[in-house]
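What you see is the complex with one protein chain gone and the rest in place.
Going in written order, the chains are labelled A and B, and every chain counts its residues from 1.
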Amino acid sequence: MSAALLLLRREMALSWNGGGGPLLACGFLLSLAVIVPLGAGPRLDQLANLAPGLVWLALSLASLLTLERLFERDFEDGTLDLLALGRLPDEGVVALKALAHWLTLGLPLAAMTLPVGISLGLAPSQLPLLALTAAIGALAFSATGALGAALAIGARKGGLLIAVIVLPLFLPPVIFGAGALVAQAEGRSPAPALALLFACALVAVVIGVLAGAAGLRGSRT
Amino acid sequence: MFGLANPDRFMRVTRPLVGPLWVIAAVLLAVGTVWAFRVPEDALQGDTVRILFIHVPAASLGLAVYASLGLSCLFYLIFRHSLADAAARAAVLPGAAFTGLALITGALWGQPMWGTWWVWDARLTSMLVLFLLYIAYAVLRGAFDDEGRGARAASVLGLVGLINLPIVKFSVDWWNTLHQPASLLRAGGTSLDPAYLWPLLTMMAAYLALFLAVWLTAIRTEVVRRRVLALKSRRAREGAHG
Partner (left out) sequence: MDIESGSQNAGAGMIRLTLDGLAVRRGERRLFDGLNLTVSPGEAVALTGANGAGKSSLLRAIAGLLTPEAGVVRFEQDGEGLDPEVARTRHLHLIGHQDGFRSGRTAREELAFQVGWCGGGPDGIDVAVRALGLEGLMDLEVRRLSAGQRRRLALARLLAAPRPVWLLDEPLSPLDARWRAEVGRLMQAHLTDGGILLAAVHDPLPIPARTCEIGGTA
């Protein structure tokens, strides 16, 4: 089995193992979805305005919460050193960890946005686009998140630090993802926004992998 | 040792520059401020348009300083020259200060016109993101006990921020056209009365001189600090063996 597949399988197994990774994130998303109407009032027409923004907020937060675990445990127990001794270069390691993060968290979260979207008053016709943009956006979040997690390896205040590093970089996918939904709601084509979202994800993957590998190298002392 | 590769040359070259830079900055600031007050007021905005003379240079400098920070980070990543890291670090406070000033003056400028203290238009929102990028760099830089580690990690982030800056700016502009047709700076941004141009340029030059003065001073201070540190640790080691 190639090294890449080996790592991917392990990452995914670990993610499902320790505390049912996707279940946790989906639970978080649902909890947020409950808090919002309780805070802002239950009128669906009001909520529907806010719904795209809320879903994206929840998506980015849920991604952030799981990022600290991406490299920190491996750093602490010596796995990162072992990974450096294999044939997969640092860029590959970062890419695969980000991919595993997306597969085990991003995609389930994207699926979860469907019931959340309904509960927040989004029209059912918008749901496919919601799930699609969430899936692509989650890929951008995983890649950018991996970059932040790699840079912050070994730092104190890891979780908050990663959030501060990464949030400015989360903005473009949020803007284009929510923008696609707004465009569709107003009867225009969501295609331009969707294309821009896709481009963001691509850029995020490239920069995330390259800069994340630099972060990995920097963590070795 | 975590020393600077060619600090002596840097110190020699910059020593005669710093003093005059401070003087130039002070002079330009004085001239620019006086001029800003003597310029006739705008037909629509009245006296408050004068805030433009603080806001616009501050915003431009905030951006330019981040570009310098990003470039310093690039040099550090390529050449591992700790002078580059010192330069990046020294740029954070001035850059964040300029950006913060731009945000505050932007709010002050908007209040009389729009009745609110903050407006989510493209310009201000981008400025806010820029401010966040400065904070992110500063926080990461200081998050490690090992300074070298902090320098390496933060320089990657600084460079990534620089690359992402146009993307973020573009996305915020795009978002702005989607949600808000009116812009805070539309009145002052499109065509500038020539009477405003020269005082504006003077203020920009003043801010630039001020930044260079602050920046060089901060880098020189950093060089001295590291020399003192190296000296102390060498003394400590000699003391242990002697």
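Methods note: contacts are C-beta pairs under 8 Å (C-beta built on N, C-alpha and C of every residue); 3 or more make two chains touch, one makes a residue touch a chain.
Worth saying up front: this structure is predicted, and the values here are computed from it rather than measured.
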| item | value |
| --- | --- |
| Where the missing chain touches subunit A, by residue | 1, 3, 6-7, 10, 13-14, 17-18, 74, 76-79, 81-87, 220-221 |
| Positions on subunit B where the hidden chain makes contact | 1-2, 145-148, 229, 233, 237 |
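Please note the rule applied: only the chains that are shown with their structure count from here on.
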| item | value |
| --- | --- |
| Footprint of subunit A on subunit B - complex, ascending | 77, 129, 132-133, 135-136, 139-140, 143-144, 146, 149, 152-153, 156-157, 159-161, 163-164, 167-168, 170-172, 174-175, 178 |
| Touching residues (chain side subunit A, partner subunit B) in the complex | 147, 151-152, 154-157, 161, 164-165, 167-169, 171-172, 175-176, 179, 182-183, 196, 200, 203, 207, 211, 214-215, 218-219, 221 |
